[in-house]
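Here the complex is missing one protein chain, while the rest keep their positions.
For reference, chains read A and B in written order, and residue numbers begin at 1 within each chain.
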Amino acid sequence: MSATAIVDAERVTVDRWPQGGRRAAVACLVVLAGLAVLPFAASGWMVDKLTMLFVFMLLAAMWNLLAGYAGVVSVGQQAFFGVAAYFALRAVAGGMPPYAALLAGAVGAAAVAWVMSFFLLRLKDGEFAIATWVVAEALRILVMLDPMVQGETGTSLIALNNVEPQLRRNLGYWFALVSLATAGIAAFVLVRRRVGSAAQAIRDDDEAAAAVGVRVFVTRQAIFVLAAFGCGLAGVAWLASAITFLPRTHFGVQWTVFMLFMVLVGGLRSFEGPFVGALLLFALQELAGDFGAWYLAGLGAVAILFALYLPDGLWGWVRARAGWTFLPTGVRISVRRASDPPTQT
Amino acid sequence: MIDAAIQGLLLGGYYAILAAGLSLMFGVMRFINLAHGDLAVAGAYGVLFGVLTLGLPVWAAVLAMLPLMAALGWLLQRWLFARALRAGFLLPLLVTFGLGAVLQNGLYGVFGSDTLSLGNHIGALSWASWTLPGGVVVGQLPALTFLLALAVLGGLQCLLSRTRLGRAIRATATDAEAAQLCGVDAGRVHRAAGAIAVSLAGLAGALLAMRALVNPYAGPAQLITAFEAVVIGGIGSLWGTLAGGIVLGVAQSLGALVTPQGFDLAGHAAFLLVLVARLAGARRFQLGKPALRTYLKWRRA
Partner (left out) sequence: MSAPLEVGDLSARHGGLHAVRGVSLRLHAAEAVALVGANGAGKSTLLRTLAGTHPAATGRVLLQGVDVTSRAAHERVRMGLALVPEGRRLFGDMTVRENLLVAGENGRRGPWTLAAVLDALPALRPLAGLPAQALSGGQRQAVAIGRALMANPEVLLIDEVSLGLSPLAVQTVYDSLSALRQHGATTLLLVEQDLDRALAFADRVLCMREGAIVLEGDAKELSRDAITQAYFGLESSEAAA
């Protein structure tokens, strides 16, 4: 049979939920529901830890969206992590209720990303990467100029101190969980729809993509803004949990090191991979976080090794070996041979 | 204000040395080594180790460090960068970023958080100055650094235009496959370029240790500065890197007159302005195509 054949449309079925994908999606929703009620049953310590895990997962998912799906390597996402927290603090100082301010902060980060995208997205590869870093540094300096921030000393989300500790902890937990769920679902939907295919086409060959009508810039911009919004949510979630805002920490490049590790080790270009990576990072933080600098050096080394030798990460390796897919991000197209009887649909 | 401008000019010399290695790697291998600043800091710590722990005189420590850094560059290219380059554009960025993280935290693990400097070991050089006619005061160390920059860039230019290796480097940078067809071992050329680039980074690190305090996390700031200098001066042009460094240095020094943070801010602003101007001028608004790639000709330096 030759490689190209005209196929009757009736014989083609497009399956968007292959291999038990429906079951996987339902399972995820069940897990989310379980997590939502967890604070009523679990200890405060667990709630805090899980909040941190959600933040990691959110960051990983966003970075993967950029690098794995849109082919855009940003080493400056901490800009949005930090600037969202800053805007939140400013909003609170301006009189907004704290949790609304957190959301406003993330929206503010997305707005900054939108403005910058017109200029940043014209750059390519390495130039773009460093430019994002420069922007992060520039934003940090600007933020530190604000007297409210008090330079290196930073400030705190004092308004939250008025909330009773357990409630505050739980609210922070739910905020992070909802952020993660929303961003995760948005990313999932995005990837499955045309924007996702468009993005992958751009990632693979932007000229070819444009030639088949993909609106390259708008697609990239949409993903860039969404990723910034997600990182902003992570930043304010962190702020709600930690209460204090230290510019060097919030705008620090270690967040990018973490994102890099999570995505590379978990699996670039797969939807589930970053979540695996986040779990792993979280576990490592708990076990080895005390080792300080050597720990971070180790993370970097492991990320390099994965990049060179196992570029699809742990999940990609598992996926290739065992043939699993968990959440369906692609489609399976089956063509009935002319000799097959028609199926009941 | 004139003093600040002169200071900025001389600072440009230091930036040129810092950026030369980055520019060379980008020109020959077409990737940006995000660990370049960290390699410079590693070189600085190498010299500091030699002077403070081993008790060597500064000049000896520097001379010992340079070939060690060259060897490091050779090996990094061989084991790390060459592999990463084969896999596309994403991987070199990720791998060099990871390398930077390893270097920073490794240096911290070995040397701790103490900021160190060579300031006490270079005698009068760290504070002495000359007074030029017209009452302009010029620091001796910055002036000598600037002269060294001229020598280094001149040396690089000679290497590239007059020597066999230089021709091989330029040929490989232009068209690696065609160079192979002329008998040039492209892998070897890349390793040589890596060795030179990292060695230059080490030299910049040594100079940094002389003029300032060094801490293990100083790498990224150096990288950003080097990159800004390269971009302002025009990617691919060796003397352009000096020009870019000077513009950056002057902008920073003038910015510092306004407010202490103005130093960094003015530098970033100058960089972003040049970038915007270039993009607007190139008028490449479709396809996300790299406007900066149009400047990617490795001109006869």
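Here is the rule we go by: a residue touches a chain if its C-beta (ideal position, glycine included) is under 8 Å from a C-beta of that chain, and two chains touch if they have at least 3 such contacts.
Since the model is a prediction, treat every value here as computed from it, not as a measurement.
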Absent chain's touching partners (shown only) are B
Among listed residues B:54, B:128, B:147 or B:178, the absent chain is touched only by B:178
Missing-chain contact among B:51, B:168 or B:270 belongs to B:168
Where chain B meets the left-out chain, the residues are 164, 167-168, 170-171, 174-175, 177-186, 297-300
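Keep this in mind: only the chains that are shown with their structure count from here on.
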Per the C-alpha centroid definition, the whole-Å distance linking chain A and chain B comes out as 33
Contacts from chain A onto chain B in the complex sit at residues 67, 71, 73, 75, 119, 121-127, 129-131, 133-134, 137-138, 141-142, 144-145, 202, 206-207, 210, 216-217, 220, 253, 256-257, 260, 264, 268, 292-297, 299-301, 303-304, 307-308, 311
Touching chain A in the complex, chain B uses residues 26, 31-32, 34, 80, 83-84, 87, 89-95, 97-106, 108-109, 216, 220-221, 223-224, 227-228, 231, 259, 261, 264-265, 268-269, 271-272, 275-276, 279, 284-293
